[in-house]
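Here the complex is missing a single protein chain, while all its other protein chains stay put.
Coming up: chain A.
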Amino acid sequence: MSARLDLPGTLSGIKRMAPLSLFVIVFGLAFGVAALQRGLSGLETLLMSALVFAGASQFAALELWGPQIPLIALIATTFAINARHLLMGAALYPWLRHLPTRQRYASLTVLSDANWAMAAADHQRGETNVGMLVGGGLAIWLAWMIGTLMGVVFGSGITDPERYGLDVIMGCFLLAMLVGGKRDLSMLLPWSVAALSALAAMAWLPENSHVIVGALAGGVAGLLVPGKPQKREASA
C-alpha cells in the first residue's frame, strides 16, 4: 500500500465532488446571510469561510458574536465541534504517511466530512491516489466560498433551507458513504456501540461531545471484535 498525490487524481476528485458542491453553495449562502445579520462585515464573513472552512463551527461562532467576543468560549466551541477531524485524520494516517510530509499536512488543510468520507472509501478499495481528499476538498472549499460570496452580495435568498430538505443532504451523503463501504459484519458491534454512546453523550455530556465520544467508544469496541488474521482496511 502506498499513496501519491498528482494533478489528474486531484482533478478527478474535483469532478466527483461536483454534484455535492452545488448543495454546499446553498449552505454557504445561508452562512453569508446569517453572518451579515449577526453584524459581521462582508470581508470578515468571506475571510472566516476562507480560513476556517468548517460550516458547523462557523454557524456556532455567530452565536458568540456580539459587542464583545468571548475568546475562550470561541476556542472551546470551535475545538469541540471540529474535534472529529482529529479522528478522521488519524483514520487516514495509514494512507497519508506514504506522502511526503509537506504534501501530507497541506492536504489536511481541506479535510472536511464529505471528501474525507469519499477518500476513506477510496483508501478502503486499495486506491493509492489521494486526489479525492485534495480535489474533493478544493471543490467544497470553492463552493463554500461562492456560496458565502452570494450570501454577502445578495444578502437574502434561501434563508430556510429546511423547507427544501437541504439540511438532510449531508446526513444522507454521509450515510451513503458509510453503507457504500466494504460490507463487513464485524463492524456491527463497534457501530452499535458508537450509536448508543453518541446518544448517551448527547443526553448527559457537554454539548458537541457526542461525535468524539461515539467514535472513540466504537474504536474501543473494535478491539473486542476478534481480528481476522489478514489485513483489514478502514470501513468508512
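Brief remarks follow.
Basically, contacts are C-beta pairs under 8 Å (C-beta built on N, C-alpha and C of every residue); 3 or more make two chains touch, one makes a residue touch a chain; residues count from 1.
Heads up, the rule we're going with is that contacts and distances are computed from a predicted model.
UniProt records the chain missing from this view under the protein name "Branched-chain amino acid transporter", selected from "RNA polymerase sigma-70 factor (ECF subfamily)", "Branched-chain amino acid transporter", "Thiol reductant ABC exporter subunit CydC" or "(2Fe-2S)-binding protein".
The residue touching the chain not shown here, chosen from A:134, A:152 or A:211, is A:211. Between the chain not shown and the residues A:34, A:52 or A:205, the one that touches is A:52. The chain that is not drawn here is touched, among residues A:8, A:70 or A:155, by A:70.
Checked against the hidden chain, the listed residues A:24, A:130, A:149 or A:194 yield one contact partner: A:194.
Not every partner is drawn; the one left out touches chain A at residues 19, 39-41, 44, 47-48, 51-54, 57-58, 61, 65-72, 74-75, 78-79, 82-94, 96-97, 104-105, 108-109, 111, 113, 117, 120, 162-169, 171-181, 187, 190-191, 193-195, 197-199, 202, 210-223, 225, 227, 232-236.
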